[in-house]
Structure formats: structure tokens, C-alpha cells
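Complex shown without one protein chain; remaining protein chains in place.
When the chains are written out, they are named A and B in that same order, and each has its own residue count from 1.
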Amino acid sequence: MFTIIIKDVTVLSAIGSLLAIIMVIAQRRLSNYGDCKIDINGKRELVIKGGNSLLSSLSDKQIFLPSACGGRGSCAACKCKVISGGGPILPTEKPLLTKAELAAGDIRLACQVKVKSDIKIEIPAGIFNIRRFNATVTEIIDYTYDTKGITFKFADGEKIDFLAGQYVQLETKPYGKVKQGVIRAYSISSKPEINSSLQLIIRYVPEGICTTWVHQHLKLGDTVSLTGPYGDFFLRDTDADIIYVAGGSGKAPIKSMLEHLAVIGCKRKMTYFFGARTTKDLYLTDEMHAFEKVFPSFEYVPVLSHSEQGDGWTGKTGFVMPYFKDAIRDPKNTEAYLCGSPGMINAVTKALIEEGIPKDKIYYDSFG
Amino acid sequence: MKETTQEQRIRARMQPGIISLNGFLGKDKRSISDIISDDDKQLQALSRTPIEVAERMLYFSNASFNAFDGRVTVDDIYVVETEVTRGRMNCPWAHDGFHRKYITSLTNTKNNTTVVWTALNIHLIKEHSFFEGKGSAFRLDPATLVKALF
Partner (left out) sequence: MDISAFVLFWAAIFTSNILLTNFLGMCSYLSVSREVESSFGLGVAVVFVLTITAALNWLVYHYILVYFGIVYLQFIVFIIVIAAFVQLLELIIERYTPALYYTLGIFLPLITVNCAIFGVSLFLVIRNYNFLQSIAFGAGSGIGWLLAILMLAAIRRKLKEKMVPLGLQGVGISLIITGIMALAFVGFSGIVQIQ
């Protein structure tokens, strides 16, 4: 009985193993397409192992095309433009493409296209840029008693491509009583010209899970994960005059914009209002005033709402709104960039519209 | 009182580090329904309802929003200030979307009582009659709250 079992199992295993060996060899020999290059928007080239779908090849490299069905070819969310190297349109794609897309012939479902040779594709810049970065904390600056500027340097070779004003998401690690990480958004405060690292300005929030972690647990040399860039709050490339208004940690995106303009040069008339409560809440004042020498027409105007006796404050006081009038010379040709709390954004937007600035030229990044 | 499965789920979300850093219960060992009913008795003794209280809180928070979030004196005796931070948070009852993040502090200058609340506090009181457990960072004692607000 025992020998029969042994014999039968052995034969069955032998058949199975033989087939498995054939499959393994075939897989190695036949599915090995070597390294293939994916050219994205003519801007970036990825080298991946061929043989997988375009969708999964891209996600391996941290580029995430939208996909609701997970690559089964039924949601059509992963459509992208394949300029060359994608082969003919497959029967599995046809039902999901519109007549116009079929006629154009270069719109494909990324989950169905297999990468078997070098391939050239085009995807929306927003998606293309969003990636996940591993970064190390290289600098922590105390700007005020509750605000820190933290510089994150990316792992070797990682580069971010963002517009001044956009934000990233920071992922926290578990600490103390917090058993799972959370994700929070912060505007980038460094200029886009520096692409191997970025700086965030983070203000401590009482009971905040992420800010407590940043302020009390994060040390130089720690590694964190960031994703981004996100957001449609960014500097528009026009000749219009600019009014910046920031409150609290809303200084970050505007710092990025100004540093960017300092690099590329800018002749636009710009005025920057910073609303704070007391002198304790002011930071980066010298740095901002220094821009007045960099640009031909720039003024930094910090305004304190609760200036106290004996704090030595000689600048403007109250709310920022009454000071707009002097800064605007042609309301129709003026853009405004606002970053701060919803209360501030609402009040400032209202005041700017009253001054005659077109509503569609007021860009804002609200905390709310 | 023994907690229902629903209450256990809510309790789990009230633990530190889930929604807020130190949670909603502090050192309170009572069940959630006990906390609510004890506070409710206190409130009834003062002949106030949770909705009344919550609406009064919202009134002050809104008043300070209209004043650019700054420190503002309302109705002559209340000094109100609100600090807004980025982001949203959800309620431990998990049924009602997301709530803004702001912290309002109010000082009643007539009787020198100061209370501090968050946007979520207002929701928790209005919808759930929940004033948080004793020892929690944003615990609002009904008696103190009523004293400060009215």
C-alpha cells in the first residue's frame, strides 16, 4: 500500500515538475523582453523590464495613472496616448474607446498595452509629476515659538518637478499613542529650481497628530515619505501686478513663488501683505525685506492685528485690507495670491473685489 | 452599563491617535452612554439643552470668523479668538462627513471664565450631546461652559 502511494505520488509529481520546468524555461526564454525604455512626454525616460502592462510598469516607477478596475480592462480610466511602440489596438480595448479615439489611433488603455519594446507615451503633466519620494530631514529651523521650517532631501537621483505654490503630502510614522500613520498636506516653501530637496513650513497645532510628530519627534536624519506635487494654486506667468496676502503658516507657498521669481527675474509690481497677531508671530522678515532689493518693484508689508504696548512695533497695525488701496494701481491688471484661513481669504477676497480686481484673477489656497 | 457593539466601535475611534492625538475620552473609565447621560443631567439642572449650547458656541465662532479670525469682542463682554488650521477631521460617530479644524477660545469678562472649543466639539454637543471624557484635552464641563456662554 505504502509503495503504491509513493509510486503514484512520485509519477504525478514528476509530471507536474516536468511541466513546471518547461514553463519556467519558457517564461525565461520567451517572456524576457530585456530592458525597455518608456519615454514620457519627451521629458523623462524610464527603464523597465519588458513584458508587463504599461499600467503596472508605470506604477512600479511610482507613476499612477487612474485605474478603477485594477487593470482588467473594464473601467477605461487608464486611457493614455501611446505615440509609438504600443502595437495595434486590441479587441479588448475597442469597446472602451470612442469613435474619435479609434480614429486617432493613439489613445490606448494602459492596462492592456504590453511593454515589449521601447515605447513613447504622453500622459497629463499633473499625473506624471505626482510621485512618492523617500526623503531625509536635513535641516530644522525654528522660525517662531510654534513654527518650524523643515528641509527634506530626497533619496539619490529622485527629483521633484513642481510649480511654485503647489503642495505635497507628508506621511507620518506611528509614535507614542498614535498607532498608525496619517497623511497631511503642506505647501512647499522652497523654490522649484531646487529639485532634489524641498522645504515645508509647519506650524504646531495643539492636539494635531502630524504637527505634534513634526515638532516633537522628527529629528535630523529621519527618513519620511512625501507624495506630490498637488494643487492648482501656483504662480501664473503673466505681466500683471501682484498682491500677495498670507497669514500664519500661509507664508510657505509665497516664499516659494518669490524665490522662483528671483531666479528667473521679474519686473512686475508686487506687494506682499503678511497678517500676524503679534511680533512673536513674525518670521522670515529679513529674508522677505531682502527681496525688495532683488526686484525692481517689490514691497513687504507685515501687519500686526494685536500689536502690544512695548513690543517696539513701528509697522502697520490692524487688518491688512485697508492697505490694499495704496498697492493697487490698475485693478483690472492685478493678480492676487492668497494663502491662509478661510476667514482671512473671505475677508480679503471681498476687499479685493471691492477694489475692482477681477474675481478670476484672485487665486487662493485656503486652510479650510 | 455595558456598551453595545456600536458604542464599542465609537469608543475605538475615540482612542488616542485615531482621530486626534490624545483621543476624546481622557482618563474617563465610564461608558460613552454614561458620560452622555451624566452630562445631560448636569445640563438639565441648568435648564439648557445641548442644541442651545452648540448654537451659542457656533454663534461666537462665526463672529470671530467675520472678524478675520482675529480677537474680537462680542456683545460687550465676550472676547473671542479663533485659530484655523489646515485640513478636516471626522467625527467618531462616523456618520456626518468631515469637520473643519479650528480652535475658538472665549473669555467671559463679566465672570472671568474662559473656555476653549474646536469645530468638532460643536458638532459632538449638537448631534451627540457629547462633551468628551474627563481628562480629555477638549473636555468641556457643561457647568463651566454654560457659565461662560450665557
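One rule holds for everything that comes next: a residue touches a chain if its C-beta (ideal position, glycine included) is under 8 Å from a C-beta of that chain, and two chains touch if they have at least 3 such contacts.
Keep in mind that this is a model prediction, so the values were computed, not measured.
Taking the full assembly into account, the omitted chain touches A. From the options A:31, A:98 or A:297, the residue with contact to the unseen chain in the full assembly is A:31.
Between the chain not shown and the residues A:15, A:83 or A:220, the one that touches is A:15.
Residues touching the missing chain, restricted to subunit A, are 7-8, 11-12, 15-16, 19-20, 22-23, 26-27, 30-31, 87-88, 90-92, 116 (touch as defined at the top).
Please note the rule applied: only the chains that are shown with their structure count from here on.
Our note on geometry: subunit A versus subunit B, Cα centroid distance of 34 Å, whole angstroms.
Considering their complex, residues 15-18, 20-23, 64-71, 82, 84-87, 100-103, 137-138 of subunit B touch subunit A. In the complex of the two chains, the subunit A residues touching subunit B come out as 174, 176-180, 184-186, 203, 205-209, 212, 247, 275, 277, 305-306, 319, 321, 341-344, 346-347, 367-368.
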